[in-house]
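A single protein chain has been removed from this complex, and every other one stays in its place.
Letters A and B mark the chains in the order given here, with residues in each chain numbered from 1 onward.
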Amino acid sequence: MASYNLDESYLYQAAGPFAITTQDLNVYYGNHQATFNANLKFPSNRITALIGASGSGKSTFLRSLNRLNDGIARVTGKIEYQGIDINQAAVNVYEVRRRIGMVFQHPNPFAKSIYENIAFPLKQLGMTSDLSNRVEESLRAAALWDEVHDKLQESALDLSGGQQQRLCIARAIAVKPEILLMDEPTSALDPISSRKIEATMQQLKKDYTIIIVTHNMQQAARSSDFTAFFHLGHVIEFNKTSHLFTTPRMPTTEDYISGHFG
Amino acid sequence: MNDVQRKLMQPSAATKQDRRGKIISLICIVFILILTVSLIGFIAVRGLATFFTNHVSLREFFFSSAWNPGQLGKNGQPQVGAAAMITASFAVTLLSAILATPFAVAVALYMTELAPKRGARLLQPVIELLVGIPSVVYGFIGLIVVVPAIRTLFGGTGFGVLAGSLVLFVMILPTITSLTIDSLKQVPDYYRSASLALGATRWQTIYKVILRAALPGILTAVVFGMARAFGEALAVQMVIGNAALMPTSLVTPTATLTSQLTSQMGDTIMGTLPNNALWSLALVLLLMSVIFNVLIKWIGKRGEMQK
């Protein structure tokens, strides 16, 4: 593997508006720095894919955006959302997290019924009006309604992996976020389920800004509008997906997408 | 500031919930800590009175075996020698650990190495039941079965260190066994396969590889068992004979720290020397249990360093 200049990067200036931007974001696990001066702008109602080898800091970056690294890692720099730097102690993290939802690598439905998986967080957040409609709406948006509408009272744990993951998407969007973070949401699923989730994402894009971590390059190429390439904690390249995969600007990116490492 | 920004900058109900939850759970833990610290404090104060108020010397307490705090001895001083009880406590503890350890290791090996499936299914309930039997029941069985048996075999009353050790042997067996199982389970599988692949027999693998790797864990298990034996009161008190005399043989009546406390505490008056002397025994018990704790930590650290 060649040695690359990590401080050089190509960042395409996409047109706004932006749902969320980061400025000089650094993340440290104790003494170990996992993210270096990340400057990224995520266009609203677009899907941005984060790609890069395992351990390149994609999850670390993503989890910083909704402050899920609080208490685990030290995060410095700015995260601007709705005109506010949400990376300040004074900011209400609960509100941040409600507005910036997340779907994880492994489906993690609650050990409750399908209905309760969505209704329960809504109740906890005081969104009690029109509960069953909201549940139906979210399940439809996640393309799960047709499969589960007649067994809403059954345990969510009895669903297949792909269904569980779509339930998690439904649960995330039920609380009306603006941004949806997805950390390798299909890596634990079979190809058919993965395709269903990709299709769902295309539908969701109308209403949400989606940032998805994937190390499946086909998936990134198929389903995202923009792609950011991470290497050893550095953002090496950010570009329109079509450009990044066809005419990469950085040698590191080129080597990665042509399969020379990672 | 717009509405969204205000919401983002204001603390919400969730902030309060978190603070309240943390405080409530912290109160629970602090409650336990305060109780523990005051327990240690009160027993220390009572136990030290023998030395500071009654001016009994530490030397006499630990090395004399004349225990008669209610009366003056030949030298005109009250007799507060705890050596007999301390010796008896250590004797039953060591003897029961020596008896129990081989059996515990055998059961643990059977459950993890020889017959992991069937053995565990059969023996797990056995261990749970042995743990579940209350100590008074062990004492009672000791009294009606073990003591008469010893009396028949060795003469005398049958009460004493041997009876106490036999009862404790069964009581600490499950403790040592289950902790040994835990440490055997932590020996990585490739140790086993590597050794067997080199042509070692099952026993050679167990003896030279597995037991050696699990040694710190097994030692910890034994110390846990000893701590339990040292602190056990009623079962021992029922079979030890309750005579505050130095045990001259395994089958003469004697008394341990716990048995002496159990049988005498109700008969002394708070604040008097005989009472203070008993609290000193309790303090020794307390200190020993701290020492066992330190020992366990120390073995654990040593074990980790070797890895």
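Basically, a residue touches a chain if its C-beta (ideal position, glycine included) is under 8 Å from a C-beta of that chain, and two chains touch if they have at least 3 such contacts.
Quick note on the criterion: contacts and distances are computed from a predicted model.
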item: Protein name, per the UniProt record, of whichever chain is missing from view ("Heme-copper oxidase subunit III", "Carbon-monoxide dehydrogenase small subunit", "Phosphate transport system permease protein PstA" or "Beta sliding clamp"); value: "Phosphate transport system permease protein PstA"
item: Residue of B:56, B:109 or B:299 touching the missing chain in the full complex; value: B:109
item: Option from A:102, A:211 or A:236 whose C-beta touches the chain left out; value: A:102
item: From B:39, B:98 or B:194, residue that would touch the chain that is not displayed; value: B:39
item: Touching residue (missing chain; options A:22, A:35, A:60 or A:113); value: A:113
item: Contact residue for the chain not shown (choose from B:1, B:58, B:72 or B:145); value: B:145
item: Where the missing chain touches subunit B, by residue; value: 13-15, 17-18, 20-22, 24-29, 31-33, 35-40, 42-43, 46, 102-103, 106-107, 109-110, 114, 119, 122-123, 126, 128-130, 132-137, 139-141, 143-145, 170, 173, 200-204, 206-207, 227, 230-234, 237-238, 258, 261-263, 265-266, 270, 279, 282, 285-286, 289-290, 292-293, 297
item: Missing-partner contacts on subunit A, residue numbers; value: 66, 68, 94-99, 101-102, 104, 106, 108-113, 116, 120-121, 124-125, 153-158, 168, 171-172, 175
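As a working rule, only the chains that are shown with their structure count from here on.
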item: List of subunit A residues in touch with subunit B within their complex; value: 81-84, 86, 90-92, 94-96, 99, 126
item: Contact footprint of subunit A on subunit B as seen in their complex; value: 2, 4-5, 7-15
